[in-house]
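The full complex has more chains than appear here; those shown keep their coordinates.
Note that the chains take the letters A, B and C in the order they are written out, and that residue 1 is the start of every chain.
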Amino acid sequence: GGSKEDSLKTIDVSYVKSPFNLPLILMKEKGMLEEAFADEGVKVAYHEITSGAKQAEAMAADSLDIGGVMNTTSVLLARSAGNDVRIIAGFSRPVDVFAIVAMDPGITSIADLKGKKVGGPKGTVLHQLLAAALDAKGYGMNDVDLLEMGLPQASTAMLSGQIDAALLAGSLLIQAQKSGAHVITTAKGYVTPKLVIAARGKFLDEHPEAVERYLEVHRSAMAWMEANLDEALEIGAREQGISVEDAAKLYHWTQYITALTEEDVKTMEDDVTFMVENGMLREAVDPRSCISDTAFE
Amino acid sequence: MEGVLLSNISKRFQVDGRTIGALKRVKLSVPKGAFVSIVGYSGCGKTTLLNVIMGLQHSDEGSLFFDGMDGRTAMVFQEPRLVAALSVEKNMALALKHEKNPARKEMVLDHTLEVLGLTAFRKALPCQLSGGMAQRVALGRALCREPELLLMDEPFGALDALNRKRLQEELVRIYLDREITILFVTHDVAEAVLLGRKVCVMDQGEVRLEIPVPLAYPRNPGSAEFISLREKVLEAILREDGSVLPHQTTESRSV
Amino acid sequence: MKEHETHFGRAAKRLLLPAMVLCAYLIVTLTGWVNPYLIPPPGQIGQAFISMLLDGSLVMHILISLRRVFLGFFLAAGIALPLALLCYFFPLLSEYCSGLLHFLRNTPPLAMVPLLILWFGIGEGSKLALIVLACFFPIFLNTLNGLQQVDHRLLEMGETLELSRKEQTLHILFPEALPSMLTGLRLGFGYSWRALIGAEMIAASSGLGYLILDAELLARTDKVFIGILSIGSLGLLMDYCSMKGLEKAFPWIRGQV
């Protein structure tokens, strides 16, 4: 993007592979974005930034224009901190990609988690999943011992018996299952993880046509994916370094979307409530304030 | 008068809470072209005197005048102070930066090495030298500098009789040829008389006596005049009681 | 009186550059050149600071991190110093160790977190191990180098006196190698502070590293700044105090900024 907004020369896009963001993978692999912007002489620069917080930081520093995949939590947090990040489209609802996993065969239900050590990243949809699941069974967060750690660490700690359950997602979830762990519950029915495409506010204001073009390309990537599923899965598997079966599994666990619905906004409001309750947000933010009109159909 | 003039130079050190007067209101004039020998007990301030003249240490009081002495100065330290990483040749070449002509540089170097008897060791490293050889390299470094004022702190202290004799002759030759000014610290009274035109006797930070040596070069250490001068200097040093104990460095010297 | 002035003068000089940085910071934030999300304005930082002071969380984070830093540092020093001595006295041992040691020296401790978790669990053990890994090598290598550079003529002298290894170490090696050793310890101490972030990535719920990571995740840049400032100034303060102490203890050593 660069700081000079008058004439667009380069468009900086973040590239996030996991959890299995197939449309974005295809878009990059097939050079669709470059092609779409080529006639205007705009270059496309992909930056592989996995963390939502880092993407938000990069946007604040004017180094990133479009976040290819961000979770809504990061967007809301950034927004509340005065960082103008705006959702421009939906990306997916990977409900089955997020799960609570245990190694000990004795732990099969949420109730079994009482008094146990659970590892996972705080302040994410996984944390929210645990809270919602506990709440649904009449427990609270105080009934488990949540240890803050990244996903790979949580997976390692669980498999080596240091903790009783882990909050996992994506490939780590598949690998854990292969290594003998079992899923206690996925996010389905408790929370709806929402991955979205976001843009830097100023970029959106000054180059709405570029954003529109990006979304067009995204839609056509989705279309191509659905039309050539086998080939798409192969590309995705290769890019992720996993088997095609695993890729198919992840594909089916994920519900890819292009637009957000009113339902999504409502769940985002629930998310805000959750975050305020857990001290992650100082005050509630209105999700609508960070969703651009383009995000709804 | 052209030369170096020290007037009331004092230098004090703090050692273990006491104040040591290494130099006490020293008055000394070294006319241009003089050859002054300095003798005195160990610890009487000879090295400190040279350091102050060289500007390596600053006097606490008094003033130091250089008149008509704007040429190079060289100093031979009491220890060799060679750069461990440089060969004999390169250590000496450090002093040759004034000589821009590489051919003459090479010539001076060759000649000095020859004079010092170190030609075969020109590429040796300092750690490969014997004590006397290291001292000769340090001497050579000072000679290479072709100084106008040459300060020497026991330069022949670690040398055998023959080398010492030959280098004494060489030093006199250089002195006479180039008309340089030399301050020569030694603990060998005979050497002091053999070389200097004047012998300064220092004691407890003061210059006690200056004894002129009105003999022509080359001097004959066997001559009656020489012997009487030598005895005179020795007497001046030994002026104190003849107790069996060695001269107690300081004690009474605290300022 | 003069003494006093120079002391004051020195402090002033040392603080000039930081003061300039502070000025730059004030200009940048107050004029709004930079997104306040990246560099929060002083008011916000001050507010957060006060609230963290009042609820005691800052003090708690500091105390916990201090404990980790000191434990890790002393553990590292406690292994590195004797090991350097051993490697010095028994070149054979150093031959045996060097492969593994230099491998470890070049390997990012962060990459070894999974292994550390496996060996040391997710408690304090793996955090300490990470700090030790981060600060071990400056101490070890500088000490070893200091020992190896000790003038062999002094050691020969010690040999003629038939000094035992202990006496040799105490009276000759230690004082001679001290400047290099201190540099190593100083560097090591710095790295043990720096390792806090990595260490407190592993299942921590408190500590300054955790504070920074958590605040970053929650987009609380003000807290991130408070964490960074705390780590930096604590490290600076301790560095200063220990240098003062060492100057007193070993007056013959020259140097160091």
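Assume a contact is a pair of C-beta atoms (placed from the backbone, for glycine too) under 8 Å apart; a residue touches a chain by one contact, two chains touch by 3 or more.
Because the structure is predicted, anything quoted here is derived from the model rather than measured.
Participant: Just one copy per chain kind is placed; express the composition of the whole complex as a label formula, please.
Facilitator: The structure file's complex resolves to the formula A x1, B x2, C x2.
The criterion applied here is as follows: only the chains that are shown with their structure count from here on.
Participant: If you connect every pair of chains that touch, what shape comes out? Choose line, ring, star, complete or other.
Facilitator: Graph shape, chains as nodes and touching pairs as edges: none of the named types, so other.
Participant: Find the most central chain, measuring centrality by the gap between its CA centroid and the centroid of all protein CA atoms shown.
Facilitator: C
Participant: If you average the CA coordinates per chain, which chain's centre is most distant from that of chain C?
Facilitator: Result for the farthest chain: B.
Participant: Measuring from the mean C-alpha position of chain B to the mean C-alpha position of chain C, what distance in angstrom results?
Facilitator: So the centroids are 50 Å from each other.
Participant: With chain centres taken as the means of their Cα atoms, state the distance from chain A to chain C in Å.
Facilitator: Each chain reduced to its C-alpha mean, chain A and chain C end up 37 Å apart.
Participant: Nearest whole angstrom, what separates the Cα centre of chain A from the Cα centre of chain B?
Facilitator: Measuring from centre to centre gives 83 Å for this pair.
Participant: Chain B: which residues touch two or more other chains?
Facilitator: none
Participant: Which residues belonging to chain C are in contact with no fewer than two other chains?
Facilitator: Nothing qualifies.
Participant: So in the complex, which bits of chain A are touching chain C?
Facilitator: Touching chain C: residues 53, 56-57, 60-62, 74, 77-78, 80-83, 119, 121-123, 147-150, 152-153, 156-157, 160, 162-163, 280-281 of chain A.
Participant: Quick one: which bits of chain C touch chain A in the complex? Just the residue numbers, please.
Facilitator: 35-38, 113-114, 117-118, 121-122, 201-205, 210, 214, 216-221
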